[in-house]
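Okay, here's the structure, questions in a sec.
Left out: one protein chain. Kept in place: all the others.
Then we have subunit A:
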Amino acid sequence: MNEVPVSQDAPQDLEQDVTPSNIFIPPTVDTPKLLSGNTYSYFSPIPSAIASDLSTECVIGIDEAGRGPVLGPMVYSLFYVPQSLHYSLLRDTHAFTDSKALTAEVRSNLMRTLCTPPATSAGAESNDADDAADAGEAESASLQTHCGFSATLLSATSISSYMLPSPRTAPYNLNAQAMDATIDLIQRTYDMGLNITDIFVDTIGKPEVYQKNLERIFPAARISVEKKADVTYPVVGAASVVAKVTRDVALEVLWDEYVKHTSMTDPGDHWGSGYPSDGRATNWLKASMDPIFGWGSECRFSWGTAKDLLEGKSAAAIVDYEEEDSKTVKMTDFFSSNGEDDGAEDELGRWYGRNLSEEVF
């Protein structure tokens, strides 16, 4: 069955200690793509109830997870549901809300329900539903048949390589990356042919600017960009659950990969949530730093935590690159310091300064 053999009241911060076999791996986590260190997106198939009538008015919610951590991907998730079911199905039946207000198990079960056809998910569903009695239409509806979702996993590698300045590209900051990921998710949802009436976006930055931008790009829908939208709108809450579950599982998959490939005999303690404020993440960074390469593709090198470790005194190996101007030839390639060559031009060379340096000519 789909029951998870872990007690519901397990504290949230212990979620990482659940062994991987107990974790429901959502389709948004594509292990090979994740391990490749590339950014990728997943789109669920259009749910049957919407696919049968594409003119169904839908609302979209967008939220993110894993913006702050130094490890693992940042996940942007988009969730859509028929407008008529927005509150009844998501809030009343399944109690979607801000992912931070739900335990890891509840989140995982919701995700499982979302991805499982109703017949087999009945058990899990009744387990989660607080109060389905007066749900009416929602009673016959299910998450899997009526809701679609998608997610973009911005890999740690691409986040940091965009953020770090390079001679060829201007730095591309995290907010711009986030905005572009959001726009891309919405656009591709439109491209599927859905009839979108409302777009709800949870934001960290200034909502007004963000909203104006989105309204310019998607003039057809009503757009609400708000702080704490994941609490206000169940569809955003649902997106936040998808994002959070995806990120947590992704981090777990990356950990397994690290353990499998680490050269250290003892992989050491788990990296925890991957947040710089989490002692386990910083301890792991310290313990596993390679003096040349730093860390693998799971690490955001652009984060202060990582930079400080690399540049700090315990520090990475210092590599002296050749003069940037390698095309310039040195004076010593032309003029010899061999005393016998001292011509009339260099009268003093006869008395002074035989080559005492270590350089060999």
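The definition used in the following text is that contacts are C-beta pairs under 8 Å (C-beta built on N, C-alpha and C of every residue); 3 or more make two chains touch, one makes a residue touch a chain; residues count from 1.
Basically, contacts and distances are computed from a predicted model.
Peer 1: With one chain of the assembly withheld, which option in "Pyruvate dehydrogenase E1 component subunit alpha", "DNA sliding clamp PCNA", "Response regulatory domain-containing protein" or "Telomere length regulation protein TEL2-like protein" matches that chain's UniProt protein name?
Peer 2: Of the names offered in "Pyruvate dehydrogenase E1 component subunit alpha", "DNA sliding clamp PCNA", "Response regulatory domain-containing protein" or "Telomere length regulation protein TEL2-like protein", the one UniProt assigns to the missing chain is "DNA sliding clamp PCNA".
Peer 1: Of the residues listed, A:N173, A:S277 or A:T332, which one is in contact with the missing chain?
Peer 2: Touching the chain that is not displayed is residue A:T332.
Peer 1: If you put the missing chain back, which residues of subunit A would it touch?
Peer 2: With respect to the unshown chain, the touching residues of subunit A are 323, 325, 327-349, 351-357, 359.
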